[in-house]
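Following this message is one structure expressed as structure tokens.
The complex appears here minus one protein chain, its other protein chains still in place.
We just call them A, B and C in the order they show up, numbering each chain from 1.
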Amino acid sequence: MATGTDTKVHLVREHALDLLKQMVLIRRFEEKSAELYSAEKIRGFLHLYIGEEANAVGVMQALGPDDAIVATYREHGHALARGLPPGEIMAEMYGKASGSSRGRGGSMHIFDARHRFYGGNAIVGGGLPLAVGLALADKMQDNNRVTCCFFGEGAAAEGEFHESLNLAALWNLPVLFICENNGYAMGTALERSESNPDISRHAEAYSIASEDVDGMNVVDVEAAARRAVAAIRTGNGPRFLENKTYRFRAHSMFDAELYRDKAEVEQWKKIGPVVRFTDWLVESGMIRQADMDTIEQEVEQIIGDAVTFAEQAPWEPVEDLTRDVMTPTAQDGVLS
Amino acid sequence: MATGTDTKVHLVREHALDLLKQMVLIRRFEEKSAELYSAEKIRGFLHLYIGEEANAVGVMQALGPDDAIVATYREHGHALARGLPPGEIMAEMYGKASGSSRGRGGSMHIFDARHRFYGGNAIVGGGLPLAVGLALADKMQDNNRVTCCFFGEGAAAEGEFHESLNLAALWNLPVLFICENNGYAMGTALERSESNPDISRHAEAYSIASEDVDGMNVVDVEAAARRAVAAIRTGNGPRFLENKTYRFRAHSMFDAELYRDKAEVEQWKKIGPVVRFTDWLVESGMIRQADMDTIEQEVEQIIGDAVTFAEQAPWEPVEDLTRDVMTPTAQDGVLS
Amino acid sequence: MTATRTLTYREAIREALREAMQRDERVFLMGEDVGRYGGAYACSKGLIEEFGEARIRDTPLSESGFTGAGIGAALGGMRPIVEIMTVNFSLLALDQIVNTAATLRHMSGGQFSVPLVIRMATGAGRQLAAQHSHSLECWFAHVPGLRVVAPATVADARGMLWTALQDPDPVIMFEHATLYNDEGEVAAEGQVSCDLDNAAIRRTGKDVSLITYSGSLKKTLDAAQQLSEEGVDCEVIDLRSLRPLDDATIMSSVSKTARAVIVDEGWRSGSLAGEISARIQEQAFYSLDAPVERVCSVEVPIPYPSHLEMAATPQAEGIMAAVRKTLRK
Partner (left out) sequence: MTATRTLTYREAIREALREAMQRDERVFLMGEDVGRYGGAYACSKGLIEEFGEARIRDTPLSESGFTGAGIGAALGGMRPIVEIMTVNFSLLALDQIVNTAATLRHMSGGQFSVPLVIRMATGAGRQLAAQHSHSLECWFAHVPGLRVVAPATVADARGMLWTALQDPDPVIMFEHATLYNDEGEVAAEGQVSCDLDNAAIRRTGKDVSLITYSGSLKKTLDAAQQLSEEGVDCEVIDLRSLRPLDDATIMSSVSKTARAVIVDEGWRSGSLAGEISARIQEQAFYSLDAPVERVCSVEVPIPYPSHLEMAATPQAEGIMAAVRKTLRK
């Protein structure tokens, strides 16, 4: 993981390959997840990040291990980019006890304390107040840490979004708000849910500096995130990035996609984050086809191992049903 | 009541006297209410409108009998300016069966169907969605009516405020939003609750045209309201007015006013809506001291009658405790 | 005997929506993704083409805002049907539902009624984990000024909406998400509405009264069937209306069987089952031969894995065990 102290993107070959590999990992991981969903290994809701990889990968470059992440139900990509073990993420989607959240949460609730990854929130807008609070705790404890909160453009219509932006700005808190604007909230196009589709206008109304970012370009995203994080670390309060991106797949596995036509999807796929970055790197001569093949092989290996891990992981015994409802305390004979 | 069709203020003597009389009526009515609160005739919460009279009086000039009003717990002034019978308002505050709401609501919940006065809402921000819905019903039924929603600047921090502005703008609804910015939400100064104290910036973020108004000047308020209502009637969606005003009294009868110093209050009193308008009318020669005396006498009479009405009004019998929880339907033997 | 047809629960809801829109032009449907998307559970699929986007109104993600707008529209002369995608998100709209919809008529001294229907999916059983599996019907059933119904059968799904729309007060309608694909018989065209007032006896029996509602009805009937093979004859009551509760039907059954088991997917503490148990012993204490049993959800946020979700929520086995317990078998 990048240390997040640097404010510029240095696109040396190693870094380029790393960015590319992370995006490919997410892409293939999601494709495998879809496959496993059809095979009924993964159940419940499954929201794929395919097409949006540049956002999680680009932003994470700007964050350090001490920073915190709050994400949504569409968070596999963020978890992978944050460096959570793919096997644990996959096991979580299987509902196995070795999963990131002991299998209790599933696809929508991936948590990892070691990586300060605070989920995995399935309530649209619900993660924003949480992020504000994490940042408030940092500010009150003089921790120079950033809390990065990802959410979709659909969340901007929720009251919680507005209350959170106001609190973060009013109290000058170190929050990086990342609006992943993929144009749709389930089947509702942004123009049909916001009287003014320019979400960053709202950030400005709270006096929060914001930037519009090409969310299909990982380098642009990394650069914008580094600028924003650097600004936040100077103690000048929150920043807001509106990343224009697109979801190539259905909202969830239940979505018949009645609300958009295939042509639109195809248009966006042409400028997909992986293909675009690859072509550019190849053209610029920074990488060769062989590099791509290596990446695909390594990624295949990682995902294969993740699936094996998930397959072999144990189920939580039914006797443990009520564990982790309340925290065991000393008098329960367990240390909290 | 003005028909609300005219878009200009014609400050002929009659109209000037009418505006002045309405403001004086509210002022004296509130003073009497405070007195009756100390006498324990009025109980619960009592929020006085003293100092803000120009807002309700000015805005109501622009509304017609078919338009709707939604107000807050600080609504006696709005109810009086809307033309509700003072006796029924007073009886409501007494909790008598002859009150506007049969005494069930008290000071915070004055309702009157005949005047399309939809209360009287004690949840900050709670009235805005209601106003949006009333306007939606008008739009769907092709009624050329306006719904006017009053609220304080404190409500701007509530999610419901944002969700409502967005809906009204998105659906192009005939809502007139009136933010009565008196600088404080209980003891919290606006600068301490909004990262950007310029509330109208939010309206603009929703593409709602807004205007800043001197809420201490009844003529300015009437003029701005007439412009806004005229615009709304052309079918171009909601308008937003931010009226800068001030509350001369404590937030409620429980408020020790630890959060502001007397000097500030005194400054504002100097530009009070009644004194300022009176002086101006006298100087301009439009009215004479005698006119003021007449107004005071008439107002004293009205309030005296209101109190008598309230005093003599009956209490709701305890046997009727559960009436008006559900609507009686035909099978209950009563027509709904 | 009237002719009947077979529909899914989803189709029944859709047909009821369509019919309501056709019969009363004041009726409209408003909620997240009810239009272009066709509804999160596809209940309104195709309706936007038929009725247009004004009456099949997609809303932004603003539960409090559009629920409140529904209340206002009801005051303004319309007959709104607000769809809150699931009860889990209704937590964002509770201020409007409890502080406004439920209180308006009373606070205004009877001047304003709120003829609003709010539909929402409820319940667990689809591996959606802790934030998407609530069964909070008991919360709504606690609030004066609201009426709460829960169609457990396809016929009720078909018939209850129109009756709810005739109600002058706010009606909350809970649709258990595991029911949408179920098939069932409904009356032939024309005969659509059904009462909201009475509980239904879905199976008559003399040994034990099983009282349930919504998604738990299937499991309860299943348990009753299996028990009958053991020679235990259960009566199964489907509450249908959760507020008000039909005490008469419950008590007459219990005074016949002298034993009762309540099956409720809500968490046990503070469940609707608790209320019903309290009422039974208040109103039928002296006819009880055994304590009233409750089969509820275990007090844990619903876990994702199937085996844990099943263990956390009422199942036929647990119901059968409770019945045997009341019979001291």
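Here is the rule we use: a residue touches a chain if its C-beta (ideal position, glycine included) is under 8 Å from a C-beta of that chain, and two chains touch if they have at least 3 such contacts.
None of the values given here were measured: they were computed from a predicted structure.
**Q** One chain isn't displayed here. Which of the visible ones does it touch?
**A** Among the chains that are shown, those touched by the missing chain are A, B, C.
**Q** Which residue, C:R119, C:H176 or C:R243, contacts the hidden chain when the whole complex is considered?
**A** In the full complex, the listed residue that touches the missing chain is C:R243.
**Q** Would you indicate which residue among B:A79, B:A157 or B:I303 is in contact with the undisplayed chain?
**A** Only one listed residue reaches the unshown chain, and that is B:A157.
**Q** Which of these, C:Y9, C:F28, C:F66 or C:W139, touches the one chain of the complex that we don't see?
**A** With C:Y9, C:F28, C:F66 or C:W139 as choices, the missing chain is touched by C:W139.
**Q** At which residues does subunit B meet the chain that is not included here?
**A** On the subunit B side, contact with the omitted chain comes from 43-45, 95-96, 103-106, 108-109, 121-126, 154-155, 157-160, 185-188, 192-194, 255-256, 258-259, 315-316, 318, 321-322, 325.
**Q** List the residues of subunit C that touch the chain left out of this view.
**A** 64, 88-89, 91-92, 94-95, 98-99, 102-103, 106-107, 129-131, 134, 136, 138-139, 141-145, 243-245, 266-267, 269-275, 277-279, 281-282, 285, 290-294, 299-301, 303
**Q** For subunit A, which residues reach the chain that was dropped from this view?
**A** Within subunit A, the residues touching the omitted chain are 68, 99-105, 109, 111-113, 118-121, 123, 126, 128-138, 140-141, 147, 159-160, 163-164, 166-167, 170, 323-327, 329, 336.
Here is the rule we go by: only the chains that are shown with their structure count from here on.
**Q** Taking each chain's centre as the mean position of its Cα atoms, how many Å separate subunit A from subunit C?
**A** Chain centroid spacing, subunit A to subunit C, equals 36 Å.
**Q** If you average the Cα atoms of subunit A and of subunit B to get two centres, how far apart are those centres in Å?
**A** 47
**Q** Return the distance between the CA-based centres of subunit B and subunit C, expressed in whole Å.
**A** The separation of the two C-alpha centroids amounts to 40 Å.
**Q** Two or more other chains in contact with one residue: find those residues in subunit A.
**A** Within subunit A, the residues that touch at least two other chains are 157-160, 192-194.
**Q** Quick check: what residues of subunit C touch more than one other chain, meaning two or more?
**A** Expected reply: 59-60, 62, 64-65.
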